[in-house]
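Complex shown without one protein chain; remaining protein chains in place.
A, B and C are the chain letters, set down in written order, and residue numbers restart from 1 in every chain.
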Amino acid sequence: MSELEVVVTGGQEIWRGGESPYAIPSKKLGMWLFIVSDSITFGAVLFCYAYLRLASPDWPTPFRLASIENATIMTFVLLSSSVTMVAAVEAAKAGRIASSVRWLGATMLGGVIFDVLHIREWLGLIHEGLRLYHNDWGSSLFGAAFFTLTGLHMTHVTIGVIYLFIVATGFRRGKFTSDDVEISGLYWHFVDLVWMFIFPLVYLLSARIR
Amino acid sequence: MHDSSKPTTEHHHSPPQGFLWTHVFSLDHKVIGKQYYFLSLAAVLIGMVLSWLVRFHLAWASAAIPGLQYLSKVGAPGGIITPEYYLSLLTLHGTLMVFFVLTTAPQAGFGNYFLPIQIGAEDMAFPRLNMLSFWVTFVGFVVLISTLFVSDGPPISGWTAYAPLSAIGTDAGPGLGTGQVLWVISIGFFCIGSLLGALNFIATTLDLRAKGMTLARMPYTTWAWFITAVLALLAFAVLLPACVLLALDHLGGTSFFIPGGLVVSDKLQPHSGGSTLLWQHMFWFFGHPEVYIAIIPGLGITSHILTATARKDILGGTRVLVGCMVSIAFLSFMVWGHHMFISGMNPFSSLVFSVPTLIITIPASIVTLNWIGTVFGARLRLHTPGLFAIGFISVFVTGGLSGFFLAQPSLDIYLHATYFVVGHFHMVMGVAAIFGMFAGTYFWFPKMFGRMMSETLGKIHFWVTFIGVYCIFMPMHYLGLAGNVRRYSAFVDDYLAPLIPVHKFITIAAFVTGAAQLLFLFNLFWSMYRGKKAEENPWQATTLEWTVPSPPPFDNFGGRHPVVYRGPYEFAVEETKDDFVMQDSPQQPARS
Amino acid sequence: MNATAERSEGPAGMSWFLKVWVVLLVLTAVEIFLAYEELPVHIMLILLMGLSLIKAAMIVAYFMHLRYERTSLAWTLVPATIFVLVMMCVFFSDSLRIVRLGLFLH
Partner (left out) sequence: MGRFFAVVLTVITLVSASFFVLHTWWMPVDISVHGPALDKQFGETLFGTGIGFIVAQLSLAFFVWQSSGRNQSRKTRQFPGGARIMVTTAVILVGFEILALSFVGQKAWAAVNLDPAPPNAMRVDVQAEQFAFYFRYPGPDGQFGGVHPDKISEADGNYFGLDPASDVAARDDIVVGSLTIPVNQPVLLTMHSKDVGHSFYVRELRIQQDFVPGLMIPVHFTATQTGKFEIVCTQLCGLGHYNMKAYLNVVTQEEYDQWLKSQIGQ
């Protein structure tokens, strides 16, 4: 075995077939692969955003302190919902089904609060005249990029809430296992992870400082 | 807590009942593989007819094609193709061929059918997802075909859909409104289908290998499908958002790909701030890996079939061949800029992109030399699949070598957007990949349908096709050298008019070659019902798909769990009666 | 070979995750603080992206348990993703050209 192989495989004969080389269920590997692909999708949109922003000298910085505060609360809610998700997974692994379902409920609640706060902010911006195709403060691409990026993320959060709901009900009825809870957790943490990039790139870099 | 070290899969389902569940919404990878195959077959037929129309128009621009006016009254009044309809047909031809044929048949079609069998699995890792990816792809296909029937026809912006032509809408030309939106939606669906399929392929290959099927013992085809799936998972993830943004430019009034100050049809466009180069970057970031998504399964299929044809392993074996395929796949993400040398991209980038582009020729040359070296001293059994595999080597060399020219930015100044490029990519990506598909069809048909295809018809098909493609695509290189620009619907200027006889020659060659494909089609359907019954291992090959009945039972191995004891291609073994040893044959200790 | 035994040490329960959560919140606070410091744009971008990458890595490693899986999984997933994202940075050479060669920017 070459040195590289040792590093990659951990020095064990895990590729010989008849078993998963990662000692995880295939479904979990599938979710990981989906996350790889989806992170590249988000990456590409973020790169587009950065590309267009670099090319536009009149990129606006319209977010007043209130917006930043709102986005900070959203970040807090999403990060905390990740912790409740972890708790749900831990409970599920320990066989405490009722507790796990409660934690899943808390996570969904976090997602819903995030969505509500976000939509409230969207409505505020729309009220101020920001549109997908238009913006009074400068480059029209600001509105396009903002709504596309955050909209894509909000869609993921919403899908996540629905997904968690399905998993929670199925888990309570014994249709799903703790593995399914863990896999839905991967998705949820990924949505959280993406927000860790959108928050500074979209909000903090467009904060109105003076 | 249940044991998570065992790969959990859904494949312990029982055989479904009823036509709808066995043939339409089947979860069986074999049925889905065939569905993909026939979807591609439909796409390739339409694509071929489109290419005939396009070629006919290039040779006889003012001649009428009887009956065409019924397809589009505006596009072909009296059967004469208008310049815009020419571009519509061209766009549809390119899109169908690249996405729904080259990406679909060798990977999703054959891959779905044979990957699980070759690694000794009962099914794919996620059968439901597998069915979903097929139906999503199918919707994409239907949406694309529907552009033929909307008011102003398919888009005229080519399969690359360069913005802003593709983003502005009907002001820029016919087909760029509804047609273009449908095109974007279709490709979006295709991306989703491909991503789901790729995910499934990767998980299947990694998790569901039978006992003893180490990575080094995977057949070349399995490796090729696996590498291609990785490429697809990473590349389609970039095309998908690009399609979303382009759709938003149409439907949401955004200007991602449209800069300010454009005056189209005497109207100042209400857009500003976008970048046309951004579309090109995103498209080709996907587009170059896509070229390898189309050809790597071909490399795998050719190598796989060449072993059974030559009765020996490929020179260098798994280590060299897979090493080369992996390096090609890796490099394919670093070279997309060679499509954009003269696009107005930063000229420094061109120099940077040309180096990895030229470096890709090294693994490609190694693979080719090893194939040629394999034929040396072989005991060739030139049945039809073998002929197509060897034909693949020849066209791959021809098409690949012209890449040397196009990889150099300075030569690309002259050759870019000429027929040289058309000849190059048709030869290396179109013809080579299609030769791979033909080889695969003739090779695996007995396994898929339980009957043999006619060798006589197959050989006629091979000879006409082999000579035909050289007659079609070699002259294109000469035309490009003479400066014949591509995507012209007619050659009206003084410079190009003298080249029309060459176009007539190409068109006639295309019709003859196309006719041979009808022979193939006849052979395919005739053999399905009337062909000679196939035995379990008609080609005396060694991999696991030849250890099961033809066609395989519902769960592939009839409840048996195959165990693999040796490498995939052990031919010319002296101790045995035959000159080959099956992968799951435990009789003697493996030689290596 | 026992699959569970060869995994690395599991996380030390919820208190450990709460610690990670606190660190993530602190890093977020640092980001917000930085946003209001009037730093040159490129330095701010590097700092913000650096902090975000650390946060992302922590989420992947702890919340998503990647640290506690076999190393082979991380080696399968992470390098490919990073490689593709890094290659996309080449786009920017043209973004900057638009500023230089642009016609009607406003």
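By our rule, contacts are C-beta pairs under 8 Å (C-beta built on N, C-alpha and C of every residue); 3 or more make two chains touch, one makes a residue touch a chain.
These figures come from a predicted structure and were not determined experimentally.
Displayed chains that the missing chain touches over the full complex: B, C (touch as defined at the top).
Remark: the omitted chain is touched by one listed residue; of B:Pro409, B:Gly440 or B:Gly531 this is B:Pro409. Among the residues B:Val326, B:Ile372, B:Val512 or B:Val563, only B:Ile372 touches the chain that is left out of the figure.
Within the full complex, the residue among B:Ala42, B:Ile65 or B:Val264 touching the omitted chain is B:Val264.
Touch with the hidden chain on the side of subunit B covers residues 82-84, 87, 156-158, 162-165, 168, 172-174, 258-266, 268, 274-277, 310-312, 315-317, 320, 342-344, 347-348, 350-351, 354-355, 358-359, 361-362, 365-366, 368-370, 372-382, 387, 390, 393-394, 397-398, 401-402, 404-405, 408-411, 413-414, 416-418, 459, 463, 466-467, 470, 474, 478-479, 481-483, 485-495, 499, 502, 571-572, 574. Within subunit C, the residues in touch with the undisplayed chain are 97-98, 101-104.
We take it that only the chains that are shown with their structure count from here on.
Chain pair with the larger contact count among A-B and B-C is A-B, by C-beta pairs in contact. A straight line joining the Cα centres of subunit A and subunit C is 13 Å long. Rounded to whole angstrom units, the spacing between the C-alpha centres of subunit A and subunit B is 34.
Mean C-alpha position of subunit B lies 35 Å from that of subunit C.
Of all residues in subunit C, those touching 2 or more other chains are 3-4, 76, 80, 84, 88, 91, 94-95, 98, 102, 105-106, listed in ascending order. Counting partners per residue, subunit A has 19, 21-24, 29, 33, 36, 40, 44, 51-52, 55-56 as the residues that reach two or more other chains.
Contact residues of subunit C toward subunit A in the complex are 1, 3-4, 6-7, 13-14, 17-18, 21, 24-25, 28, 31-32, 34-36, 38, 41, 44-45, 48-49, 51-52, 55-56, 59-60, 63-65, 69-73, 75-77, 80-81, 84-85, 88-89, 91-92, 94-96, 98-99, 102, 105-106.
Every residue of subunit A that touches subunit C in the complex is listed here, in rising order: 7-10, 12, 14, 19, 21-24, 29, 32-33, 35-36, 39-40, 43-44, 47, 50-52, 54-58, 68, 72, 75-76, 79-80, 82-83, 85-87, 90, 182, 185-186, 189-190, 192-193, 196-197, 199-201, 204-205, 207, 209.
Touching subunit C in their complex are the following residues of subunit B: 3-5, 206, 230, 234, 238, 259-261, 272-273, 275, 277-278, 281, 285, 333-334, 337, 345-346, 348-349, 352.
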